[in-house]
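Right after this comes subunit A.
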Amino acid sequence: MIRQRRLRSFFAISPISPAIDAVKTASRATASPSVVPTLISSALPVREKSPPPEVIFAEDLCKGCELCVTVCPTKILKLDMTRVNARGYFPAIVYNLMECSGCGSCAKMCPDSVITVRR
Partner candidate 1 sequence: MKTVYEKSAGLTDVPLHYCPGCTHGIIHKLVAESLVELDVLGRAIVVAPVGCAVFAYDYFNCDAQEAAHGRAPAVATGIKRVHPDAIVFTYQGDGDLASIGTAEIVHAAMRGENITVIFVNNAIYGMTGGQMAPTTLVGQSTTTSPLGRNRIGQGAPLRICEMLATIEATAYLARVSVHTVPRLTAAKRAIKKAFQMQIERKGFSLVEVLSTCPTNWGLSPVEALRWVEQTMIPVFPLGVFKDLEGGT
Partner candidate 2 sequence: MAKKLMKGNEAIAAAAINAGCRYFFGYPITPQNEIPEYMSRELPKAGGAYVQAESEVAAINMVYGAAGAGARVLTSSSSPGISLMQEGISYIAGAELPCVLVNIMRAGPGLGGVQPSQADYFQATKGGGHGDYHVLVLAPANLQEAADLTQLAFDLADRYRNPVMVLADGMIGQLMEPVELSPYLPAADLPPKDWATTGTAASGGRRRVINSLYLYPDQLEQHVRALYAKYAAMERSEVRYELHQCEDADVVIVAYGTTSRIARSAIEKCRSLGLRAGLLRPITLYPFPFAAFERVIDRPQGFLVVEMSMGQMLDDVKIAVAGRKPIAFYGRTGGIVPTPEEIVKQVQALLGGGP
C-alpha cells in the first residue's frame, strides 16, 4: 500500500522545523486556503486568491534522490530527514506549499512518478 499525503497549507511543514516556519504556520493556522491572510488593510478590496496547487507524493515510491529538490524553481522541496519511508529512504516533501507555482517540474523530473501535481 502506498501512502499518499495530501498537502494543504496547514500541513506545509514537517513537525521539527526551523522556528520561523513554525511562526508562519501558526499565523495561518486558522486561515482558510482560499482567503488572503487577514493582515491586509480592510480599506483595500479583498482579492480572491486561487487555492495553492495540490502536490501529492506516493511517498513509499520515493527513493530520496533529490532530483525534484534540485529542479524546483521556488525551492520548496526537501528531504524529510526525520523519518524513512517503507523502502528505507528519506522521502521528499513540500515544506512551503504557499510558494508552489504548480509548474510540475518536480513531478516531471521524478524518475519514479512519485509526484502528482494539480492546480
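Candidate entries met the following condition: all candidates are chains of the complex that A comes from, given by their letters.
What we mean here is this: a residue touches a chain if its C-beta (ideal position, glycine included) is under 8 Å from a C-beta of that chain, and two chains touch if they have at least 3 such contacts; residues count from 1.
Every value quoted in this text rests on a predicted model; they were computed, and no experiment measured them.
Engineer: Pick the candidate touching subunit A in this complex: 1 or 2?
Structural biologist: 1
Engineer: Within the complex, which stretch of subunit A touches candidate 1?
Structural biologist: Result: residues 53-54, 61, 63-67, 69-71, 89, 102-105, 107-113, 115-119 of subunit A touch candidate 1.
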